[in-house]
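Some notes on the structure that comes next.
Of the protein chains in this complex, all but one are displayed in their positions.
Presenting chain A:
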Amino acid sequence: MDIVYFFYLVYRRVRIKNSSSRNYKGFMNKMVLMDKVVSGDATLLMAEMLKIFVQEAAVRSQKQAEAEDCDQVDIEHFEKILPQLLLDF
């Protein structure tokens, strides 16, 4: 589970990428992940993929709530879309 240190730096990329993508050049290009090194490109792509994961989960839950005619997106809507979401990723 030490692998998860990776996400901290992924998160920083997501936050800064949203504010301005011209900061790209200032970043360190590699990060240490135990004995593995992750390239800058791979980090950005992973950040993008995780962002899509969250967006898919949110949009699918919202569509499920819409189909059931509810005002708020509840945990039951998320539970219903979760299996297909995990299979798609």
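In the analysis below, contacts are C-beta pairs under 8 Å (C-beta built on N, C-alpha and C of every residue); 3 or more make two chains touch, one makes a residue touch a chain; residues count from 1.
As a working rule, contacts and distances are computed from a predicted model.
Between the listed names "Immediate early response 3-interacting protein 1", "Signal peptidase complex subunit 3", "Centromere protein S" or "'-nucleotidase, cytosolic IAa", the UniProt record for the complex's undisplayed chain reads "Centromere protein S".
One chain is missing from the display, and on chain A it is touched by residues 1-8, 10-11, 14-15, 24-25, 30, 33, 35-39, 41-42, 44-46, 48-55, 57-59, 61-62, 65-66, 70-75, 77-78, 82, 86-89.
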